[in-house]
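Every protein chain of the complex appears in place save one, which is left out.
Let's look at chain A:
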């Protein structure tokens, strides 16, 4: 697909002067930093004024509170679409996809309402205009999406196609309600200056019943036109329209329509409406007279309204593939010489021409964030519409757009969670993008860290789990929160770090004579085995507990095990031996006997210590551990 030759958008950095300085920069996960500097050999010049660092962000829209609903709810629809069971029957599947499309559109409309309310209640004029702009953009999005739904998702065939397009016009294009209300609620509707405008609009939009209703008021007010009115009313009543159900074939309808058209023609040529220019013009419109329709340009306001009106009155059984010819000529006739197509016009034209890729490309350029194209393309992909186009990038384009959109979500402090699901449904690069983004999420609080961890654990992202736990452990350690540091290291399965922290605990104990974070150490369970030092810490604390509970035999056995298991750090040997001393006093403890079975060089030292036992000064120097029964 050829690239558009658009100029890249320029973001202004207020205050920086490209004539005097250059810019150094750095990417961050969500923002970019820029700063004025001078590269190259310096000539002693300095930038004037205080140096500034600029923080640049990609996407403004995700920060708008009022769009939050759009992102959240469309996320639900997206995930639902990826996960729902595909209906087997083509028709059922089609209905499913149409429903999804309608859901998306209703989310857009809901958001538009909110935005509109916000615009009304905004006290600041800049804010008001910002909201108003957003309303217009959302409105344009819904307009485009609706057309895509008709043409691509539903793929309405000739017949229903026209009906859908009429609905589309009525819903989106012309704001007649104000005018209608004004006219209907007036004393004398047929005398209202906008009366004929409203009648015309109804006719242009194929709203025959409403047009006839208004016309009847005119007939009552103006009895001289009763004859003309009756004929016109009859013609309008009889106009064949494509039926909703399949009660008639297209050919039948076309035949009927031909007859009706000829009848209208006769009345016009007979001069039946000659005395009322309004009614005559209506008759001409019924006959599909392009000039007559174009005269009502101001009422239709857009070329696509003109297109649909033309189709209604000249070719109601138009086939989808024929649309392109009518569309192009309608635009040309409507815009004429004065104006050239705007971005929205180009997008709609591409849709009428069934150029899906063009639609997506143009939307990508015209809209400031990826929300619209990402979700629409995903839906079209589910409709299996992208495969048939170009071999290189059918579903690659879907993934490309989803990756862009989700990446944007990650720069937001809470919307990133939505992004996770989008990455999950990008088979090729989703996982690696998620890995790269998720490890950058600032772990401000423990809860946030746990939330991120859960996401990583669910997806077996082991390296990210380890890294996050390590970062948290390091942070805790720096702030001297040993217990927290230890639990994070255990979660990270970081044996080296666990050893380090255990050493700190032991050091603390030696200095202060007691342990901190007892709850944690008491409940280590099997994670104790992560490192020898940690095992030692856990078991040593258990020894203290046993001693405190006066379970001296068990305590002694444990102590012995600690001494012989080679997991005690050398620095701790003295402490262990000192701990053994009071146990020797306990009659139940058969420590010496147990020790004698050991062929341990330390035994000699042990006995030596026992002899010191009798010296009070040694005992008092041994710290308060075994000397009192209250250990803590």
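Assume a residue touches a chain if its C-beta (ideal position, glycine included) is under 8 Å from a C-beta of that chain, and two chains touch if they have at least 3 such contacts; residues count from 1.
Following the convention adopted for this analysis, contacts and distances are computed from a predicted model.
S.K.: There's a gap in the complex where one chain should be. From "Actin-related protein 2/3 complex subunit 5", "glutathione transferase", "Centromere protein L" or "SEH1 like nucleoporin", what does UniProt name that chain?
M.R.: Looking only at the record, the undisplayed chain corresponds to "SEH1 like nucleoporin".
S.K.: Give the residue, chosen from A:140, A:211, A:376 or A:409, that touches the chain omitted from the document.
M.R.: Once the missing chain is taken into account, the touching residue is A:140.
S.K.: Which is it among A:8, A:271 or A:427 that touches the chain not included here?
M.R.: Considering all chains, including the one not shown, the answer is A:8.
S.K.: If the hidden chain were put back, which of A:192, A:437 or A:491 would touch it?
M.R.: Reading the full complex, the residue touching the unseen chain is A:437.
S.K.: Decide which residue listed in A:111, A:199, A:312 or A:367 touches the omitted chain of the complex.
M.R.: Checking the options A:111, A:199, A:312 or A:367, the one contacting the hidden chain is A:367.
S.K.: Return the single residue from A:146, A:190, A:302 or A:330 that touches the missing chain.
M.R.: A:302
S.K.: For review purposes, identify every residue of chain A that touches the missing chain, sorted by number.
M.R.: On the chain A side, contact with the omitted chain comes from 1, 3, 8-40, 42, 46-58, 60, 112, 116, 119, 130, 132-133, 135-137, 139-140, 143, 175, 177-178, 301-302, 342-345, 365-368, 392-393, 396-397, 400, 407, 429, 432-433, 436-437, 440-444, 467, 470-471, 474-475, 478-480, 500.
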